Every structure is written in C-alpha cells, then in structure tokens.
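The complex appears here without one of its protein chains, the remainder shown in place.
Lettered A and B in written order, each chain numbered from 1.
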Amino acid sequence: MSAAPIERRDLCDLQGPPLAAASGVLGAMGLIIQRELRLSFRRPEQLLQPLVFFLIVTTLFPLGLSLQLSLLRDMAPGVLWVAALLSSLLSLDSLFKSDADDGTLDQLALSGQSLTAIVIAKTAAHWLLSGAALVLVSPLVAIALGIPGPVFPVMLLSLALGTLTLSWLGAIGAGLTVGLKRGNVLLSLIVLPLAMPLLIFGAGATDRAISGISSAGALYFLGSLCILTSTLAPFAAAAALRITLE
Amino acid sequence: MDSAAQAFTVEKAHVWRGDRHVLKGVSLELHSRELMHVSGPNGAGKTTLLRVACGLLRPEQGRVSWCGRPIGSIRAEFQGALAYAAHEPALKGDLTALENLRYMIGLKRRHTRAELEAALERTGVGSCAHLPVRVLSAGQRRRAVMARVLATRAALWVLDEPFTNLDAAGSALVSGLLAEHLERGGMALVVAHHELPVAGSIRRLDLQA
Partner (left out) sequence: MWTWFYRLASPPYVYRTAASLIPWLMTAAALTIGYGLIDGLVFAPPDYQQGDAFRIIYVHAPSAWMSLFSYSLMAVAGAIGLIWRIKIGHAVAAATAPIGASFTLLALVTGSLWGRPMWGTYWAWDPRLTSELILLFLYVGVMSLRAAFEDPARGDRAAALLAIVGVVNVPIIHFSVVWWNSLHQGATIAKIGKPSMPGSMLWPLLSMLFGFMCFFGAVLCMRLRGEVLNRERQAAWVRGVVK
C-alpha cells in the first residue's frame, strides 16, 4: 500500500482545505450510538441483568410486606418507581466504565468531536438499552402489583420521562466516579438525592391517576425536569469526564 | 515545504500529582520530519508528558502550542492532526479490528472501508480484520493500533512505548512506519526504552525522576 499523504499540504495551513472531509456532529453521534448498540448486543446477558434485578426488587416488596392486594395497590406506584430507580442505577455504572478501562475514552476525547456530543450519544444509547427496556417491562410488573390497566399510559409516560432524566443525572455521576474504587456505591450516593424529585413526581403522577385525579400537573413537572436535565446535564457530564481524564 | 513557524511546542510544563512534582518545567519543540525520543526511568513522567502533549491533561503551568496557537483554542484542528497511541491498546475487545478502526476513524473524518482494510494489511493484521480483538494476541493488537494511527493520516504521532509486545518483525514494521511518516513530512513524539532504529532526524529528551 502506498503511504497515505499527511492531512494537509502545508503542516500549519489551518485554513486550507483538508484532504478528506471531517465528520459532522450528527454523523459522529450516530456512529457512537451504533457502536454502543453493537457492543451491547454482543453481550446480551448484560442487557438482561438490570431487567431481572427490576423484577426481583419488585418481588421483594410483596414478600416483605403483605399479600393484601388493596394495600399492595396503594403502594404500587412507589414500589415500581423505587425498583426502577435502583435497577437504572445498577446499569449506569457501566456507562463510561468499559471505555475508561480499555483506554478508548481517551480516544473519544481526542476524536475532534465535542465531548458533550459524545456524552449525549452515549447516554442516549444507554437509555435506549436500559431505560426504554425498563419501560417496556413495566406493564408486567404493574400487573403483578395490582395497578389497574387504565392507568398504564400515565405510568408508562412517567417512567419514560423519569428514566431518561435519570440517565442524564447518572451520566454526571458516572463521569465523576468512573475510575474510582467502589465507584458504584459512590455513584448511587451521589445520584439518588438528585433523583428524589423524579421519584416524587413520577410516583405521584401514577398515584393520582389511580385515584382518578388528574395527573397532568405531575407529568408537566416531570417533563420540565426532563427538559432541564437534558439541556444542562450533558455539559456537566462532559466536564466531569474531563476531570476524570486528567 | 517546511514551515518556518514552530509546528509543535510544549513550553515549561509543570504537573503536580498530589505532592509529587511530576513534570518540572519540561519544554520541547518539534518540526516537520523530526522525531523526539522521550526516555527516562519509570515514574519520570513520560506518560504524563505525552498526555499533556495531547491535551488530555492541562499542565498547572506552561503551554502547549500547535502552529503557534495554544491547543485549547484550536481543539478540533489540533485533534484532527493528532494520533495518540497509549501504552495499553485502546481497542474494544468485542468489536472486530475493522470495526474498531471504523468507529474511531469515522469520528474524525469520512473514510472508505478499503482505506481501513489497506491500513490493517500494511501492518500485517489484514487477515485478522474480521476477528474480535479479544482473540488477537498482544502483538496483533499492537499492530492493529498502529494501523489505526496510520489510518488517521495525522501529522503528529504521539506514541507511548509502541514497541511493547512486538517481535523483531513487528519492531521493524513500526520503525519502518515511523521512517515513512517522517519522510512524508510528519512528526512524532515517541516514548521508548531502547534506541530507535529509525532513519531520519531523531532528537532526544531525557526525563529525570
């Protein structure tokens, strides 16, 4: 193979045209999402583990409390949400961990793309694989806990918004704790207090729907939390990664 | 074709890790067609210096410049002209060699599959292109990393111990690639424990612990 030429004719000609077109941001983000999905599907057991954890945690509550279905139904939204929170946290630890361990995080930081865009792509892929999966499994859990069918749309919407917000918050926590010993415990310690509003509004929305009151208010709050976090968290998570990379 | 302006400089970089003064005012200057060989005992800060050169680590004092401009202000252009190979091969074990290259080069620039395959061929792991990296030997992984460096078409190569895990043929390959790179007008910053059998202008930087 003949040696490929150096990127620019004159080494320091920063204004001159490059020999090959640079990658656009959206293209790069799509590539990263593709990479994440491909990596995850090659290890399918790692996708299933948080979901199984979700089911196990939900089972703990009836076992530990009572079989009185009416009581269970009262507690159902909270139980569902706590279980969803804990299983999401479990999977968040791996958001940056494997890349940090094998050195590919350095390469991502040096790829010429903005670290914020990279964080958005990785977090979006992560949510698709964990949060969205959780939302899809939640009807099963809801039936087991006695949540009535008509409430499902509110429940699913609140879980979708909530797990997405949690992924963003978790990205900040993961960025700060990747590479620390017992980082996963610290991750939970950091993220859970920040996630309490999510729990309140999410479980509250479902609760109100069960009682027949309008849950629109709670859903609006949840939605605005989601938007706020989606816009601010990527920058914070990228900043956290830069601190970690040093 | 040599530009008069200094192409890559590090000026008086100081880095502390806790109490340890790891880099004590290190400076270096690299022009086109030059190779700087960084040597020194373990713990002298060679890897730290390379990370400062790449911009991964901001020195507490000092400056890194590319073509006269600080790298913080021309981040995208500088990273487009840089290829960094750390001591550990940065490859995802579950992806094939070709996929690894595709996902890394693809972030920097548009490329064709043939280019990546040719790069893997050039470094002697063309037959492994479709194997997951975790089944490759350490030497093969090192060659795949060199293929990535080659495929970036970067002007500045920053290599941390590129000869690790390579046999005689592999070492000769890396030396050959470096020589060709210099001949094409590129520059390289290399950490190595032994002498570099590379034709071309070699400068030396010895770090003391």
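Methods note: a residue touches a chain if its C-beta (ideal position, glycine included) is under 8 Å from a C-beta of that chain, and two chains touch if they have at least 3 such contacts.
These figures come from a predicted structure and were not determined experimentally.
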Touching residue (missing chain; options A:115, A:134 or A:172): A:172
Omitted-chain contact residue, chosen from A:22, A:132, A:156 or A:200: A:200
Per the touch definition above, residue among A:39, A:89 or A:240 touching the missing chain: A:240
Touch residues of chain A, complete complex, unshown partner: 172, 176-177, 180-183, 186, 189-190, 192-194, 196-197, 200-201, 204, 207-208, 221, 225, 232, 236, 239-240, 243-244, 246
Residue numbers in chain B that touch the chain omitted from display: 16-19
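Rule of thumb we're sticking to: only the chains that are shown with their structure count from here on.
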Centroid spacing, where centroids are CA-atom means, of chain A and chain B in whole angstrom: 33
Chain A to chain B touching residues, read off their complex: 1, 3-12, 14, 18-23, 27-28, 31-32, 34-35, 38-39, 42-43, 98, 102-104, 106-113, 245-246
List of chain B residues in touch with chain A within their complex: 1, 3, 5, 7, 32, 54-58, 67-69, 74-77, 79-82, 84, 86, 88-95, 99, 103-104, 106-111, 115, 118-119, 121-122, 150-151, 153-155, 180-181, 183-186
